[in-house]
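Working notes for the structure below.
Heads up, one of the protein chains got dropped from this complex, but the rest are sitting where they should.
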Amino acid sequence: MALALERVSKVVNGQTHIHETDLVLQPGTMNVLLGPTLSGKTSLMRLMAGLDVPTSGRILWNGQDVTGMRVQDRKVAMVYQQFINYPSMTVYDNIASPLKLMGKSSSEIDAAVKKAADLMKLTPMLQRKPLELSGGQQQRCALARALVKNAGLVLLDEPLANLDYKLREELRIEIPKIFEESGSIFVYATTEPEEALLLGGNTATLWEGRVTQFGPTPTVYRQPVDATTARVFSDPPMNFLQISKTGHVLMFGKGQKTPATGALANLPDGRYIAGFRPNHVEIGKHTADAVKFTTNLVVTELTGSETFVHLDHHGDKWVGLVHGVHNLTLGAPLDVYLDPSHVYIFGENGQLVAPAAYAVAA
Amino acid sequence: MAKITLDNLAHSYLPNPTSEDDFALKQLDHDWVDGEAYALLGSSGCGKSTLLNIISGLLTPSQGRILFDGVDVTHAPTAERNIAQVFQFPVVYDTMTVRENLAFPLKNRGEKPSYIASRVNQIAQMIGMETELDRKARGLTADAKQKISLGRGMVREDVNALLFDEPLTVIDPHMKWELRTQLKKLHHEFGHTMIYVTHDQTEALTFADKVVVMYDGRVVQIGTPEELFETPEHTFVGYFIGSPGMNVIPAKVDGDKAYINGSYVQLGRGYGPLNGKIEIGVRPEFATLSDTDGLPVKIRRIEDVGRHKIIRAEFFGNDINIIASEGTPISADMNRVSFDPAHVNVYANDWRVKGEAA
């Protein structure tokens, strides 16, 4: 039971919320919609659910056109950022509510509720009311309700955003496990690149109402098709630098040269944009052909095992994430090194022209 | 700026607390050093907001005193404490312009207009809103509004302390970086005493000079990010800090070895006889997967998190997480885990045992 969006777009009051999008989601997959606030994640989900009708294009469910069909007539479950439960019902009745609407027998309902409660670790709380539970448990209850519905399509709109950091970590591990069993199509919206990576599956990156790339999560992360995707799928954001190529030489900024090898050898001469991730910035020269940049150290942040360095490179703001705890002098010059195999080359229009060598190998 | 002293402080929301469980904040003695940046880290309900409210004067503690530079302010109202606070959701005066918002605390204190004008411009530059000074605050985005709240907190030069109550909750990840860096920079420039409340370990660790970890109304450890990472004093600190948190495995400790289900783990220090619940704690960063050495484990799942991989393994019912760097090749026959002895900590009843150099 695949869900296909065919040239779907959404315009509200002359404003384009979703540009023409083609997307096919396969059954039994986890699909992450990754993008900042207002990039169109929720709009796209509402179209998928049938809460909104697309301005143009068709939505196919298992090959059948469901474009104008009401949400009530589709098999869709949705979980929101806010913990939405029926406050006057017990957890048991909350989870059972969609099944009761479907007219299932009470023995069937009982079995399904108990199974979902067990999976969501809610068994001891079945007789309590949602408001007597912690935030994490309330969201588990909402998730369990979405799960028992046995809907072909489960939409999760930033379900963990209102939870404590550690609870988020726990549920993030559990959610992929649950979906593996159910066989439904899962769609999960988030603003956090790390969450997308942890959930795995496929990722669609969104930027200003456009899906910039869709594919297996590690592939989108390692081989972004353009600079926008790379920026969206990087936390802290990817660093950028103007470079140029003349003959067999790449010029980085002021005078740093490196031979253009591999995929870079065949690039036409001209100006490009180099992109590299913060964790590939190094203090100290670790590889022979690493390129040196002299930057100014603005701020350092320690995480206990790593150090974030915020750098100013001739007006460009860079962030580096280096191993170990470094006590560096703020406001002083700092030499950082970059292995050319970690550098993505984008054209001046932002399209990827050469992926980083390490990513191709990975 | 001031040194803030918590003297024998405790708080209960009940009128007549009888047992220790009745206290939302258990007894606490602590000095907040003048000019340092602190983070109060813990999950919801751990007492961190209670502590913040006591410092800001919204709550009067049921026991103990709070002193600013040696002066007892336990019963002084908020307005007299000369503090600034930034809240979880942006608090701006909607009908005022950005300029008026920033000037408001100074105007209320009767500062000279010429001073107000120059100070407001200075702050606007720091928060990067010089060009929007004459816009109404209403209709700005959440992060712009939060920048205004931040600016309003910074505008007074004589504040005793700056308090932050989960200020980045409503901010997008990319903006979080920018705002946090700005905060850090401001701290270095002005040296305010800052207290930052959060449940997010990354925010706490990257912001603070010292992190105060709270658990169940109690301060379990105060330390630099490095100390919290290397030597968590309590298993909760090990679990709460780090993603994934520290692996905690029940073991029998004898001398410089820990025995677990028939295998042993080499420890970096020697230990005498221990009583109670004994566990060893190792961070996933100090665990290595190999095909030759260490405990035999079952690999359940490998997560590619981009800059590193998280290997989720199981050893006789205990979860063991391992972090391997991005380029590390992992093959099917790698089913053993070894730990770096120097980074294996020993815990008795959840508290760390120091041990002697081996």
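Lettered A and B in written order, each chain numbered from 1.
Heads up, the rule we're going with is that a contact is a pair of C-beta atoms (placed from the backbone, for glycine too) under 8 Å apart; a residue touches a chain by one contact, two chains touch by 3 or more.
Here is the rule we use: contacts and distances are computed from a predicted model.
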item	value
Protein name (UniProt record) of the chain left out of view, among "Two-component system, OmpR family, response regulator TctD", "Sugar ABC transporter permease", "Outer membrane protein beta-barrel domain-containing protein" or "Na(+)-translocating NADH-quinone reductase subunit C"	"Sugar ABC transporter permease"
Among B:Asn8, B:Thr95, B:Gln125 or B:Asn349, residue touching the chain not depicted	B:Thr95
Among A:Arg7, A:Arg70 or A:His248, the residue in touch with the chain that has been omitted	A:Arg70
Absent-chain interface as seen on chain B, which is shown	56, 58, 77-79, 83-85, 87-89, 91, 93-96, 104-105, 108-109, 136, 138-139, 149, 152
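Throughout what follows, only the chains that are shown with their structure count from here on.
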item	value
In the complex with chain B, residue positions of chain A that touch it	36-37, 134-135, 164-167, 169, 173, 191-194, 197-198, 200, 217-218, 221-222, 235-237, 277, 279, 298-299, 301-305, 308, 310, 319, 321, 325, 330, 358, 362
Chain A partner contacts - residues on chain B that touch it in the complex	43-45, 172-174, 177, 180-181, 184-185, 188, 199-202, 205-207, 224-226, 228-230, 239-245, 283, 285, 303-307, 310, 312, 326-327
